[in-house]
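Other chains of the complex are left out, but the ones given are in their true place.
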Amino acid sequence: MKELGSKVWAIPAGRIPPDSTGREPEFNSRDELCLLNATGEEANLEITIFYADRDPVGPYTLKVEACRVRNVRFNDLIDPEAIPMGIDYAAVVESDVPIVAQHVRFDSRRAEDSMFGSLGFAGDG
Amino acid sequence: MKELGSKVWAIPAGRIPPDSTGREPEFNSRDELCLLNATGEEANLEITIFYADRDPVGPYTLKVEACRVRNVRFNDLIDPEAIPMGIDYAAVVESDVPIVAQHVRFDSRRAEDSMFGSLGFAGDG
């Protein structure tokens, strides 16, 4: 399945909920980036974070091994710098092999959680 | 990344929840339009709002600076006129450079919030 996915993905609606309720870590509020590399080659990713009022920050580098998934919480992206909580951001993910990327938000600020899951926008072309 | 996205987006399922519970503004019910301009040029947007029983209204004009995100609550679109709450609408977003658009609904009418996030339909072509 060496062509399953896209080499460029955009996640436009980032915002890490700043508070949480419930047991850690499974009920922590978060933005997750869910990545599938269904190819036979390791994927080398460069993630750029865009903000409303300052220049983009990056690249955040990440590997996804061949035939593996990798689930990253955006607040674990700390090099070159952490993403502030509670503010709007977007992520552009570039990979050297095709991958599939989904954005899942889990918001537990008010005891009973809410969530959404949205595929990224596949920008390959 | 001058070609990441589309110049036309459709958001079909608009309806601003008319009530809210919890602290303002973070728990206000809302429809959000999350925009990413990953290009090096300012994006000039024209948004048209479609209704069930009257002619479309617009354009609402908006800029998204180069390499920036912009998150707009639909109820903050007031010129030429505000979008009524609690009724069905759709938005068509046209931009002079490619952008990526996502619709996020946050509904706090009943104490524990619910939400969805859905990419717009990319109508470029």
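Things to note:
Lettered A and B in written order, each chain numbered from 1.
The criterion applied here is as follows: a residue touches a chain if its C-beta (ideal position, glycine included) is under 8 Å from a C-beta of that chain, and two chains touch if they have at least 3 such contacts.
Predicted, not measured: the structure shown is a model, and the values here were computed from it.
Number of identical chains making up the complete complex in this structure, 2 of which are shown: 4.
As a convention for this text, only the chains that are shown with their structure count from here on.
Centre-to-centre, using mean CA coordinates, chain A is 21 Å away from chain B.
Chain A makes touch with chain B in their complex at residues 8, 10, 12-15, 50-53, 55-56, 86, 88-90, 92, 103, 105, 107, 109-112, 114-121, 123, 125.
If you check the complex, the residues on chain B that touch chain A are 1, 3-5, 22, 26-27, 32, 34-36, 38, 67-71, 100-102, 104, 111-119, 122.
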